[in-house]
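Provided herewith is a single structure, encoded as structure tokens, for subsequent inquiry.
Omission of a single protein chain aside, the complex is shown with its protein chains in their original locations.
Showing chain A:
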Amino acid sequence: MTKNPRTLYQKIWDAHVVDTRDDGTCLIYIDRHLVHEVTSPQAFEALRAAGRTVRRPDLTIAVPDHNLPTTARQDAEGHLLPIADPQSATQLAALRKNAPEFGIRYIDAIDREQGIVHVVGPEQGFSLPGATIVCGDSHTACHGGVGALAFGIGTTEVEHVLATQTLLLKQSKTMEVRVEGQLGAGVTPKDVVLHVIGVIGTAGGTGHVIEFCGNVFAEMSVEGRLTVCNMAIEGGARAGLVAPDETTFAYIQGRPYAPAGEDWDKAVAWWKSLATDEGATFDKSVHIRAEDIQPTVTWGTSPEDTSAIGGVVPAPEDFADASKRDAVKVSLDYMGLTPGTRLTDVEVQNIFIGSCTNSRIEDIRAACEVLKGRKKADNVKWAIVVPGSGLVKEQAEAEGLDKIIIEAGLEWREPGCSACLAMNPDKVPAGERCASTSNRNFTGRQGPGSRTHLMSPAMAAAAAVTGKLTDVRELVGANC
């Protein structure tokens, strides 16, 4: 192996090369594969048609999330309730049949471990530092929060991994996003990543894998790092990574799939060796001062359309690039916003706290800090809090957070993707706005005609209370 200084990404890559072709394409070994109901049916079908088996069912977990309703799933006798939408029902039934048939562990809709695939992986200790992790879903980048090289793949690649436990890949370029300094009060990991995407743009990371460096990420919790890496894909990158450290090890130890005993000691020793070497160079570097980051929201239909909450809706003329000007015009029209409007004057009718970006226990706690002892505004018609997994739900209920949520007038739901992409019945009505903790504000993402403003859980909770986009620091003071 080369003695040249290497980045975290290069070290993980090098450790997983099965074969290198003349054109530089590598056959890369995949350590962990997560499967959900939307992108897997055709992959299983193809295996069956070719008489192939799953090479390593033990390195694979299947869990339904996208199509599940977030209302009750069982009747009083514990029987699964039917799924109303026939196509959703078919996809869910296919996974329930396929996974066990191929020897893969299947977590069912009513199991306590069920949840959004990107919440389940780290929570189970299935996602590990230095591992290569794939899933037929673009937000797989999320698992980079534990220091794994994780990225989304298409259905044919799902089939390829199921059959061979490998993928044919070309090495990506590396990009450093360094955030240093002291984050202000009320500034959360979600604000950091929204700000980063605002700075680099949705194409800023194209062709690259981002490593998030600097004291801000080193001091961040693992759950915060998962939030940040989750959105690396919105910055155009294939994956995002934070170097594993003591915080990571403490997070992983003792989880059901985590290594134990001798394996644990070996693992920690190796994980410690993965940090980017001094003198290693990145193909691209971006430096951001933590002090420049404010609680942030989006105003448009691209995740790069961000602004500090104290700002105003921009005008198309504010942008130098002609094609961006056109895009902003279309986007403001869709969003029903007038340039110059103060963001804190924008009213919202819907609140969604959930998604693989922000549905972990720290997110629910942050929302509850704001909701405690307060009530949802009257103009807010629909407000749901959707935990990322059954285990998050249990933990939140053990802490009494469900009561705070319900007393504030919000609904406490069953785990799943929900209104993040509205494949299940949770949709934002056309023309209405939603303060959402998810990761995409695309046209129609939360339902046809829906208008999404992305933000942190604390900010979404603040919007629930006031009925408008709100600077959370005005509600909870400087000590939050």
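In the analysis below, contacts are C-beta pairs under 8 Å (C-beta built on N, C-alpha and C of every residue); 3 or more make two chains touch, one makes a residue touch a chain; residues count from 1.
Operating definition for what follows: contacts and distances are computed from a predicted model.
J.: Name the absent chain by its UniProt protein name; which of "Thiosulfate reductase cytochrome b subunit", "Cobalt transport protein CbiN", "Alpha-ketoacid dehydrogenase subunit beta" or "3-isopropylmalate dehydratase small subunit" is it?
T.: Going by UniProt, the chain not displayed is called "3-isopropylmalate dehydratase small subunit".
J.: Out of A:T140, A:Q165, A:S307 or A:S389, which is the one that touches the chain we can't see?
T.: Touches the omitted chain: A:Q165.
J.: Which one, A:H79, A:K170 or A:K266, makes contact with the chain that was left out?
T.: The missing chain is touched by A:K266.
J.: Who touches the missing chain here, A:L34, A:I83, A:A131 or A:L241?
T.: Within the whole complex, the residue contacting the unshown chain is A:A131.
J.: If the hidden chain were put back, which of A:A15, A:I110, A:A275 or A:A327 would touch it?
T.: Considering the complete complex, A:A15 is the one touching the chain left out.
J.: For chain A, which residues lie in contact with the unshown chain of the complex?
T.: Given the touch definition above, chain A has residues 15, 18-19, 27, 29, 31, 41-42, 45-46, 50, 52, 55, 58-59, 87-88, 90-91, 94, 105, 126, 128, 130-131, 154-156, 159-160, 163-166, 168, 256-257, 259-260, 263-264, 266-267, 270 touching the missing chain.
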